[in-house]
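So that we are looking at the same thing, I have put the structure below in structure tokens.
Every protein chain of the complex appears in place save one, which is left out.
Labels for the chains are A, B, C, D and E, by order of writing; each one numbers its residues from 1.
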Amino acid sequence: MRKIECIIKPFKLDEVKAALSGLGLQGMTVTEVKGFGRQKGHTELYRGAEYVVDFLPKVKIDLVVDDDRVDQVVETVVQAAQTGRIGDGKIFVSALEDVIRIRTGEQGSDAV
Amino acid sequence: MRKIECIIKPFKLDEVKAALSGLGLQGMTVTEVKGFGRQKGHTELYRGAEYVVDFLPKVKIDLVVDDDRVDQVVETVVQAAQTGRIGDGKIFVSALEDVIRIRTGEQGSDAV
Amino acid sequence: MRKIECIIKPFKLDEVKAALSGLGLQGMTVTEVKGFGRQKGHTELYRGAEYVVDFLPKVKIDLVVDDDRVDQVVETVVQAAQTGRIGDGKIFVSALEDVIRIRTGEQGSDAV
Amino acid sequence: MRIPGNFPMRHSKGCQGLIAGVALLAVSPSAHAAEEAVLDSGDTAWMLMSCALVLLMTLPGLALFYGGLVRSKNVLSLLMQCLTSAAVMGLIWVLVGYSIAFGADQHGLWGWDSAKVGLRGVAPEALHGTIPELLFAMFQGMFLIITPALMIGAFAERMRFGPYIVFSSLWAILVYLPLAHMVWGGGWIGEDGALDFAGGLVVHMSSGYSALAAALFLGPRKDYGKVPLPPHNMPLVVIGTALLWVGWFGFNAGSELAADATAALALVTTTTAASAATLSWILIEWIHHGRPTVLGAATGAVAGLVAITPGCAFVTPLSAIAIGFLCAPICYFFVALVKIKMGYDDSLDVFGVHGIGGTWGALATAIFAAPFALDGVTKGEQLWIQLKGVGFTALYAPVATLLILVLMRTLMGNLRVSDEGEHVGLDQSEHSENAYVL
Amino acid sequence: MRIPGNFPMRHSKGCQGLIAGVALLAVSPSAHAAEEAVLDSGDTAWMLMSCALVLLMTLPGLALFYGGLVRSKNVLSLLMQCLTSAAVMGLIWVLVGYSIAFGADQHGLWGWDSAKVGLRGVAPEALHGTIPELLFAMFQGMFLIITPALMIGAFAERMRFGPYIVFSSLWAILVYLPLAHMVWGGGWIGEDGALDFAGGLVVHMSSGYSALAAALFLGPRKDYGKVPLPPHNMPLVVIGTALLWVGWFGFNAGSELAADATAALALVTTTTAASAATLSWILIEWIHHGRPTVLGAATGAVAGLVAITPGCAFVTPLSAIAIGFLCAPICYFFVALVKIKMGYDDSLDVFGVHGIGGTWGALATAIFAAPFALDGVTKGEQLWIQLKGVGFTALYAPVATLLILVLMRTLMGNLRVSDEGEHVGLDQSEHSENAYVL
Partner (left out) sequence: MRIPGNFPMRHSKGCQGLIAGVALLAVSPSAHAAEEAVLDSGDTAWMLMSCALVLLMTLPGLALFYGGLVRSKNVLSLLMQCLTSAAVMGLIWVLVGYSIAFGADQHGLWGWDSAKVGLRGVAPEALHGTIPELLFAMFQGMFLIITPALMIGAFAERMRFGPYIVFSSLWAILVYLPLAHMVWGGGWIGEDGALDFAGGLVVHMSSGYSALAAALFLGPRKDYGKVPLPPHNMPLVVIGTALLWVGWFGFNAGSELAADATAALALVTTTTAASAATLSWILIEWIHHGRPTVLGAATGAVAGLVAITPGCAFVTPLSAIAIGFLCAPICYFFVALVKIKMGYDDSLDVFGVHGIGGTWGALATAIFAAPFALDGVTKGEQLWIQLKGVGFTALYAPVATLLILVLMRTLMGNLRVSDEGEHVGLDQSEHSENAYVL
């Protein structure tokens, strides 16, 4: 089992979700986050003063998948989330030791 | 050290917290997330149009525990969070290399 | 590659960010979370009734760094986030198998 | 004030002395034509505005006050109940309400006048005192809009929307309209000499005691007493409080039906009592918990406004301070102590604030009545008269409420949403909507 | 109502019978001096207040109604457009608007009076009827402030701010002001006998049909039809609805320019129609989708208010119920079915509610006209007169709108924000601000 964390631009969420559903993925968990990176923040104004907002809204998608699907999923996310402009985001892949479905108590691949 | 991520239904948070406190767990970190899975979203209405909201509000609990407590904690969460209906959520277990308490700089088990 | 999750007090975010920028770190992802731990919650009032709010606002910073920078980063965060009072937070370090930059498809260290 | 003519005046008592006094010094133009009723544009202007102010109390005042106090998953259900109160009560009023409340007296208990049904027989040129009768009718209609809406705080976060509409409609017809007639429309309470200038009995006690009955009948929210249920949006609560305060000027000073000295007095006592009760409530909190809260200030303000309502035109500004200042500890006692002790879930404290505040106000009206307000009776006699009205309202309203609810449960089944619906919140389960997508 | 004197009265028709009737029973003080114009303090008080009420409709009423309906990244752009409408339209009105709308008639199409330019020649002591002319002018100015602001709902979430200001200014001068003159200022529609008490044609149809044209011209939002675009903050929508309802009392009853029997009638029909339409709309939803929604109730309320606007002083309360009750299905049909079928993105349903509601209201004014409202014509004749006004407005407004937009695109380039700007939202891309930091 692998956990794939994808940090993407918020307005790409629907496209990514659709692409993943296309792969037959059954679940994901989404978190609103703020990102800081190479992409420059935008300027805001407050009564004649300018200031830069460094943190940009991003969306994090957590996907737990069987090991053999990792490459396919990563590729799909990259395709769906890409705009080619700075700030498109990252994908982090890590190992998972166990997965449990709360409703049934099932474990491992069955639980995903 | 293990990290246990539990994705549960929001209204179960208090019960799960109580159950974990019962085990003597001293800490947890909670994040509001949105889940997408087998559980069907609900329908919303907007001026005569219906649309389905796929993403359902869930709560993620991050628990860092010593390796020997993992099973007990997982079992406790499963019991407290279970309603038996689709969408009860998942538990993901992964390895952690190190834990540091910021206040003291302590590391490892002492830091939890 | 390592993932460093830092749970800190919210008002320390700017200091921690500045300290990390000082190290030349190029990116981080921030999530608003609620923490439960040794730090006591505060009391709130509602029409003559008192109740304790257990969950305290915290900020989680996710940092993905090359393995050789872990110690330096952890130390920096500890210094910047420390107030010496209960509730300063934790740092969790875990292994990462892969990192991908969505914009370019780059992998591994290049992608960070 | 018994103006010559055959229509029942709203405030049958208490203004006489004052108006007589005013008449000596300041003869208003319209007084010249006392024999022949004439429209006074100033009075009409004030009553047009008072209609707007009383509507503002419900929409958005009360809606926000209540909506902000519940959890974010239920805010829309509260807003919806206030909105539909303006719709359903507005129609009931025009169709039959005005006739029942202000039609010809039947046994001292209710009224009827088929010409008032649908306002068909109320010609635009017909007058009530110095203002168009249509305007008088609509001003009174605004009171019907707010009163059942006050009750929704008691069964917030659990009652189904359909039954709410049925309940509030039946309650309007069986409780509010008869009571309004009894006090203001020529019925026995008013004839008995009870002083209720703007609705201590008719509006606040009637809704407050009924609310308690409904809360007991429906039972508490599943989460009540288990987890804290803090307000989800306090700024909404403050906007609501502020608009209630402002709108109450129309409610109280508008109840004079004229822009005159009595209206001015009512406005002054109204805002002064609210100030006193606000301060009093936060002082109690400061003493009791070491912290004054915004919700305390807001609750105090509303309680003070409730308490001054029946007597606003009958007391001096200094008495208004006393009424407001004393009302806070009385209401606080019920909200913070009695409710907890007894264990009922009057979710937004309708009974504690409106029921108890209205009771205190109705009695305080006699206790603090200025000489000009007492129509040939002593304070003690007036207090006894007030007690009869208070006692009747405190019995009639909740009993009738219970009967309505029992009947409804028999015919309609469970009046509460399902447990699942309560969990996900009424906004989604009853209205398929979501308050915030921030 | 043709008051002796040489200034054009706003409502040239329909009040006569009523006023005559009133005059018999209730001679108001000012009537004694019918020959010599005198200021009436009651009428003036009501009109001062009506100015406040109509401003309240735009700020914050409409601003919140619209602002709550869009996504959180665009709410400020809507608030900004309403705020600047009060600024820019307020200035246009004082500088030239009053002259164009109410200056001496030119060919029945527009007006001009250089003394009215900048209100230079309007002395504080000059009267319009029984109120200061300055006050009459400003009351009318409040209508110019709200009307272009109504349109912004149609091109919400995509139009650039600069072009919006240019567009609304040109539209005010080329569409609103001439129409206001034609109907109220002595132009051909009013002279023809059309009944439009408070702006069914001038305000709602003009903005509604123009909004449709603008929505078609600008094209849909990128996300329209692809992802749901639910309101980001429904409590704001409800506050807005409530303040529109309250403020509409000034809009409709204020249009009488006096605190009299006609104003009272207008207030009663206004709130009653809103009640009926609110209930009607949620009943339709209940039948059609099994769920009444808060947005439905709010939309119904606004639609009912729109529909009663042209006829509010010409119909009975029971007719107002009919007008309101029937307006909901008509508007619902356009909002929920026609719009989807045709695929245009009238983002906040300006056409469906104001265009269609205004059209229905203008026709219903004839259909339900009370006898006193018909100035020697039959209902059928009046309907034909109404149809001419309706037809003209439904053609003139959108065609002129399209010409303005074509001209603007030629001179100013793209009127929409960039795709990137639409993605991040107009609050950031146009105003460098962020609505919420919670």
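Criterion: a residue touches a chain if its C-beta (ideal position, glycine included) is under 8 Å from a C-beta of that chain, and two chains touch if they have at least 3 such contacts.
Everything numeric here is computed off the predicted structure, so don't read it as measured data.
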Open item on the list: Given that one chain is not shown, what are the shown chains it touches?
Closed with: A, C, D, E
TODO: Among D:V294, D:I330 or D:V377, choose the residue that contacts the chain missing from this document, as touch is defined above.
DONE: D:V294
Task: Residue of D:A264, D:I340 or D:M412 touching the missing chain in the full complex - done: D:A264
- [ ] Just the residue numbers, please: which parts of chain D touch the chain that's not shown?
- [x] 18, 21-22, 24-30, 40-43, 45-46, 49, 53, 71-72, 230-235, 238-239, 241-243, 245-246, 249-250, 253, 258-265, 267-268, 271-272, 274-276, 278-279, 282, 289, 291-295, 297-298, 300-301, 316-318, 321, 372, 436, 438
Task: Those residues of chain A which, in the complete complex, touch the missing chain - done: 44-51, 53
Open item on the list: What does the interface between chain E and the hidden chain look like in terms of residue numbers?
Closed with: 29-30, 33, 37-46, 48-49, 51-52, 55-56, 59-60, 63-64, 67, 75-76, 79-80, 83-84, 86-91, 94, 118-120, 123-127, 131-132, 134-135, 137-138, 141, 161, 233, 236, 239, 259, 430-438
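One rule holds in what follows: only the chains that are shown with their structure count from here on.
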Task: chain A to chain E, fewest steps along touching chains - done: 1
TODO: Nearest 5 degrees is plenty: how much rotation brings the CA atoms of chain D onto those of chain E?
DONE: 120
Task: Comparison of C-D and B-D (more C-beta pairs in contact) - done: C-D
- [ ] Go ahead and note the Å separation of the Cα centroids belonging to chain C and chain D.
- [x] 52
Task: Centre-of-Cα separation between chain C and chain B, whole angstrom - done: 18
Open item on the list: Using the touch definition from the top, which residues of chain E touch two or more other chains?
Closed with: 230-231, 289, 291, 293, 295
TODO: Enumerate the residues of chain C that touch no fewer than two other chains.
DONE: 31, 94-95
Open item on the list: Taking the top-of-page definition of touch, could you list the pairs of chains it picks out?
Closed with: A-B, A-C, A-E, B-C, B-D, B-E, C-D, D-E
